[in-house]
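Complex shown without one protein chain; remaining protein chains in place.
By letter and in written order, the chains are A and B; residue numbering begins at 1 in each of them.
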Amino acid sequence: MGVATLFAVSIIIFSSMELLPGDFGQAILGQAATEDTVAAFRRELGLDQPAIVRYGQWLTAVLQGDLGTSFSGRNASGVDRSREVVDLVAPRLRNTLFLASMAALFAIPLSLVLGISTALYRNSVYDRSISMTTLTAISFPEFFVAYILILFLSSLSSVFPSLANVDADTQFGERVYRVALPALTLTLVIVAHMMRMTRAAIINLLASPYIQMARLSGASPTEVILKHALPNAWAPIATVIAFNLAYLVVGVVVVEVVFVYPGIGQLMVDAVARRDIPVVQGCALIFAMTYILLNLIADIIGIVTNPRLLYPK
Amino acid sequence: MMTKIFIEQQQKKLANGVIDRRHFMMSVLATGLAVPTVLSLADKAEAAAPNRGGLFRMGIAHGSTTDTLDSATSENHFTLINGYTFGNHLTEVSNTGELIPELAESYESSDAQRWVFNLRQGVEFHNGKTMTSEDVIASLAHHMGEDSTSAAKGLLTAVKSVTADGKNRVIFDLESANADFPYIVSDYHISIRPAGDMASGIGTGGYILQSFEPGVKTVLQRNPNYWKDGRAHFDEVELISIIDPTARQTALMNGDIDAMDRVDLKTINLFKRNPNVNILEITGTAHYTFPMRLNVDPFGDYDLRMALKHSIKRQELVDKILLGYGAVGNDHPISTANRYHNSDLPQREFDADKAAHHYKKSGHSGKIQLSASDAAFAGAVDAAQLIANSASEAGIEIEVVREPNDGYWSNVWNNDAKGWCACYWGGRPTEDWMFSAAYTNDTEWNDTAWKGTDSSKKFNSLVKEARAELSDTKRRELYYECQSLISDDGGSIVPLFNSFVSANSKAISTDKQIAANWDSDGAKCVERWWFA
Partner (left out) sequence: MKIKTNIYSALGEVSSVYDRRSIWTRSLISLRKAPYTARFGMVIIFGYMLVAIFAPILAPYGEAQVFPKPYAPWSSDYIFGTDQIGRDIFSRMIYGARNTVGIAVATTILAFLIGGVLGLAAAINRSWLDQVLSRSVDVLMAIPSLIFALVLLSIFGSTVSNLIIIIAVLDSTRVYRLTRAVSLNVVVMDYVEAARLRGEGLGWIMRREILPNIMPPLIAEFGLRFCFVFLTIAALSFLGIGIQPPTADWGSMVRENASLIMFAQYDLKAGLTPLLPAAAIALLTVAINFVVDWFLHKTSGLRDDQ
């Protein structure tokens, strides 16, 4: 099933890249493009062949495990400088996953704790103020949250660096220190969503007869929520967490730009802007796989926690 | 003894720019020395040799993961600055704006059609190979021929052949005379690399490439055998691509970088208040234009073009879009930084009556679309709205269409689908180069499609005549007329010449004059600047 999704994604991405006006040569040459030079680029990159042929070639290569080479760097006369898509994507994917896990490490426990506790003390001042804070935090665009954090934690007091430009040699400790601000930004951005959905899912269950029953049998409010409501709320919570984890991997291009973090989002945006189709396809496949994997996990959690779904009638 | 120490201290302060010359004179005169002695002391301090050493980190507003080390497709300011660190060219535009020989020791021509370049001897590439005419010919061939994908291909179409005359001399034969040819080979694309290896970043430059991550950063180390005297002062260099202007400015204020290009003019007045920041500003040949295509209705009409040219408040644009960091233009592309700027041409001003008069004469009615995107230049969409606003005072209705940044140069600019759009020209060091890039009838980049009209025919013959002309006064006359022809009949509205505004930390020293051909001292700041 996942393979079919990947296949469909690759077709959609390929055709939208074809629909985008302009090609690699025009994008690289920009204002300096002449018909002659663009034509030379097309010949060199094989862009003069029909789209369907190019897609076929790409697909055959991918099925043999070859993601191909980027359009950039091929046109070198003399020494071969072509860039494997894998080599471009791998280090950046590592960076992205590192940042995503840092952010998730803070954000998921935090939002679960906040979500459950606000459901427990619903409508109290505590609930209201947590709601207000997290809602305000997500109302601000990511780059703006980032700027505010930089202002307070980097410019006014130099707690963390404002540039998160790590490279392959950066040590683990240094890496953690450098990505602190982007990770914090992402945490602020996703906590509200996860926390509120957790709260909603739990409150939604509290009126169920079995919860009433548990309550009548003398369980404390904490017990009711942790032992009775939470296990049944896992399906929607897992879905929301999967959304946000996928977002942490695929959607952080703005944060990458602000903190100069070499992640995979920036790679894909650059590749789209330059019409570097092999790289776009490579990134899209990775994003799609991440998404499929996370949702598979969310679905499994949903099914495991609701035995009735195991046996559809 | 005390006075000697004091004078030395003051000299150091003057050299580092902590105090100015006047302050220095006053304070040293107070020790009882005579004026001429103090003057010579001041000169000595100011001429003090730049310091060697240090790690120079620069934040650059561009950089893409598709960047390469091949100068043929160098397309943004990152690859431009990067290319100048490890590569040299046959000639270069110096920090004072003159053309000086670089890898060529000298060049000459008797008829402006056959150019002889004598190469500097004993220059070594970073791989140890000695540079010869073979490398120069291979480097030029990289940009010529049918299969070349070089952006400089159009520049070299007039070159018939490049031949070697021994190891240290190269001869260019041109299709027709061109008195400005030595300028052409200073173009940043035409870097001299070892034959057979145009793309691995091996050159003859002041810095040796250590690592290059496209779209992220470059690390360089000083070339111990650099042939050029008095250049390349830093020991190590890191060029970092920081595309977001706020992030770039914050990095400079926090001391994470030592210099940056493209200051965000919106916040410049606040940015200047930071005690660590020094702003460098220079007006060059770069300009913003709004080309109207004569082959698209209604811009073929002379009166309509005139009406629009009169409905623009140029000073307002300079004040609001450039916050004063620039100069008004006169609807032709030659700036005051060029040699033959026509200063006799009266400045065109906003004139609602004239605009309305021409508009009425043109017989046009209805909305006129103006396409803009900040891909053209920062503030293009705002500039277009200001134009729409001022034109409405003359009764002309303009609809601003915001185009996507993505693909702007291939889909909007120089495209018959859009009659009028915003555009940016980096400017060219010579009049001929500028005209033949965008205004003569044989260039593909003729973004106004200004061909066929009487004025345009005349313009084309004048440009050809001036190209072969070696007499200075005669050329001046010809170029003056060219400018007035473009200004009146041409399709381009050139309201602004933008300054290059970059910033550096106060620890950086530069030559007294910085180059005006590109941002950041002609994009050669890495080679030219030093830590005080």
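Things worth noting here:
Heads up, the rule we're going with is that a residue touches a chain if its C-beta (ideal position, glycine included) is under 8 Å from a C-beta of that chain, and two chains touch if they have at least 3 such contacts.
Note that the structure is a prediction, hence the values are computed from the model and not measured.
Of the listed positions B:Asp165, B:Asp319, B:Glu349 or B:Glu397, the one in contact with the omitted chain in the full complex is B:Asp319. Touching the missing chain, out of B:Met25, B:Leu386 or B:Ile486, is residue B:Leu386.
Of the listed positions B:Pro194, B:Gly407 or B:Gly427, the one in contact with the omitted chain in the full complex is B:Gly407.
In the full complex, the hidden chain is touched by chain B at residues 245-246, 249-250, 253, 264, 266-267, 269-271, 273-274, 316, 319-321, 323, 373-375, 379, 381-382, 384-386, 389, 400-402, 404-407. Counting over the whole complex, chain A has residues 1, 4-6, 8-9, 12-13, 16-17, 19-21, 122-123, 128, 131-132, 135-136, 138-144, 147-148, 150-151, 155-156, 192-193, 196-197, 199-201, 203-204, 206-207, 232, 235-236, 239-240, 243, 246, 250-251, 253-254, 257, 265, 268-269, 272, 284, 287-288, 291-292, 295, 302, 306, 308-309, 312-313 touching the chain that is not drawn.
To be clear about the criterion, only the chains that are shown with their structure count from here on.
Interface residues of chain B, counted against chain A in their complex, comprise 64-70, 72-73, 75, 142, 146-151, 153-154, 195-200, 213-217, 240-244, 246-247, 250-251, 253-254, 256-257, 406-407, 409-411, 413, 423-424, 444-445. Within the complex formed with chain B, the chain A residues making contact are 20-22, 25-37, 40-41, 43-44, 70-73, 75-79, 81, 88, 143, 147, 150, 154-155, 158, 161-163, 165, 167, 257-260, 262, 266-267, 270-274, 276, 279.
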